[in-house]
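One protein chain omitted, others in place.
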Amino acid sequence: MAYYLTVSTSIAIVLISVMGTHLLTGMNGMFSLGQAAFMGLGAYTASILVVTFGVPFPIAVVASILVTLVVAYFVGFATLRIRQDFFALALFGFGQAMIGLFTELVQLTGGAHGFTNIPRITTPTLAFVSLAVVIFIVWSIRRSHFGRDSLAIRGNDMAAKSSGIDIFKHRMVIFMISSAFAAYAGVLLAFYNRYIDSNSFGWMISVTWIIIVFFGGRDSLIGTLLGGVILLVLPEVLRFASEWRITLYCITILFIINVMPKGLFGSIKLPKFVKQLFTKKQQEAE
Amino acid sequence: MEFRLVLQQIINGLSLGAIYSLIAVGFAMIFNILKFSNFAHGGVLGFSAYAGFLAATKLGLPLFPVILVGMLTGAVTAIIIEFIAFRWIRKRNGQLVYFFVTSITMLMLLQQILIIYFGKAFDYYPITLIKTKVVHLGELTIATNYILTLIATVLAFSLLTWVLKKTKVGIAIRAASNDLVATGLMGINADFIVLATFAVSGMLGGLSGVLYGLSASLTPQIGQIVVKGFIASVLGGLGSLTGVAIAAFALGLIEVFLIATIGSGLSPVVIFFIMVVFLLVRPQGVAGQSFVDKA
Partner (left out) sequence: MENNTMIKITNLSKTFGGLCAVQDFNGELDEKQIVGIIGPNGAGKTTILNTISGIYKPTTGTIMYKDRDIVGMKPCDINRLGIARTYQNINLFKEMTVIETIKTAYSWRATYNVLGAMFSLPRVHKFEKDIQERSMRWLERVGLEDHADQIAQSLPYGMQRRVEIARALATEPDVLLLDEPGAGINHSEIQDLVDLIKGLYEELELSIILIDHRMDVIMKLCNWIYVQDFGKSIAQGTPEQIQNDPIVIKAYLGEEDINA
């Protein structure tokens, strides 16, 4: 029982980051290999604040997210106006730079040997409730003009511009939210596993999240979640060694993108009657 | 004494830069034709490096056949990558992000295959491949490796220039770099050109993989130096192979200098900042042209 709880809690935490990637890469087509570095930023900031400086956990969480938002703002400012290729490269470079910092600032971070003795504060409840809140936020964003604008910019950025959409501002908002999600997931992770090291936040982790999003359905919220559950649970169930897990992911996504580019669940939307349930409730509330 | 050290480092940097330039040009060729960044080129690198390693250790081949094996593996790997990762998306006019996903996935997949087969530990090309370890030029002691790398790179680029300027295939590739669709309309088989470009790019990648393996150690993660090729392409200017090659040499020198001064841990940080400055100030690179969208 405890095993299942551990696994599902870990999966819930990863899904929080995946939700960020769903917004950034799935809906907006922004290919960032540096999102895992934001997870590391959140994890290290909170861990250092709590363990080294005795800051209470809630304040550390808020501080981690604020730090990440600031860093994301500056990175975004430098990189969001340029071509997609260069954005991808720049975010990769950012990720490498962050890992370099995590490894080099050994006094602060424990470097490659890791940061240990982090108290366990993340409970399964906290993780699941957080995931639920994050899902709600992403669902809300999708229904708002931000969701529409994401599709519009992706569909034809020139037409989007001449319809009044400020593409840079839009991308900045999405990028900051996505990075904040990754950072928060990093905090939860650090205070669940009680240990983090600079090797856990590299580009391959970012790619895993992207694979999950495109496997499940880049435009479908449920698709991404279901896809994530499948890809994260399957290796546990089938007891794969980690090298084969990655190989499996790669082969799967290559297959899916070639054969079903919208993702496994890409065309699924909430059945109409469930949707009507929500809209009815809203109409009654007015 | 100081001067000699600096000179050694310069040669070191040039040798590294030579490898980077081979990677960068191979990378840029694909970019020019298909207009996207092929991360999977790193997989070509890695596979070729290990193929050369196997040729040297299992088959006991001498230096030049080993290099040829590497180049051939590179070409074959690149062609396979084009078929699996890019062909169908291109036929569908897929969005850019799909190419990114498949190319990074291929890189990861090829890397994983190497990890599974060879394990995560270091491997080394047999030292018997190069007869003389060092060459003495006056006061300098230069590893033969570096000289080999530089000569091989110069030869490869000379050959490449000849192919691009004098052969039918090469001219077709240059035309396709300008406008793939128009070239197709001219009666040239666009699919074949793409394949040819991948093959040439793969051979360059294969050569760089073997040379890198010879001068350093082998790990499955070796493919990640493809990013250096990407950076050099940005700095040099996409669209200009010469600019890219020169930028790669510069990058090699800069990197050697950075590692000597601030260490290998922090040099990615500095390189990131240099890159960002370039992207903001001169995104078309030193030699490239800016792209203007037509309404």
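Labels A and B are assigned to the chains in the order they are written; within every chain, residues are numbered from 1.
Going forward, contacts are C-beta pairs under 8 Å (C-beta built on N, C-alpha and C of every residue); 3 or more make two chains touch, one makes a residue touch a chain.
Every value quoted in this text rests on a predicted model; they were computed, and no experiment measured them.
Peer 1: In the full complex, which of A:Thr6, A:Thr116 or A:Ser163 touches the chain missing from this view?
Peer 2: Counting the whole complex, the residue in contact with the absent chain is A:Ser163.
Peer 1: Tell me which residue among A:Thr6, A:Thr116 or A:Ser144 touches the hidden chain in the full complex.
Peer 2: Of the listed residues, the one touching the omitted chain is A:Ser144.
Peer 1: Residues on chain A that touch the omitted chain in the whole complex?
Peer 2: Counting only chain A, the missing chain is touched by 136-137, 139-141, 143-146, 148-149, 151-152, 154-156, 158-167, 173, 177, 282.
In this section, only the chains that are shown with their structure count from here on.
Peer 1: Calculate how many whole Å lie between the centre of chain A and the centre of chain B, each centre taken as the average of the chain's C-alpha atoms.
Peer 2: So the centre of chain A lies 31 Å away from the centre of chain B.
Peer 1: Going by the contact rule at the top, pick out the chain A residues touching chain B in the complex.
Peer 2: Residues 25, 29-31, 33, 78-79, 82-86, 88-90, 92-94, 96-97, 99-101, 103-104, 154, 158, 204, 207, 210-211, 214, 243-244, 246-247, 249-251, 253-254, 257-258, 261.
Peer 1: For the complex, give me every residue of chain B touching chain A.
Peer 2: 31, 36-37, 84-85, 88-89, 92, 94-98, 100-102, 104-106, 108-109, 112-113, 115-116, 227, 230-231, 234, 263, 265-269, 271-273, 275-276, 279-280, 283, 291, 293, 295
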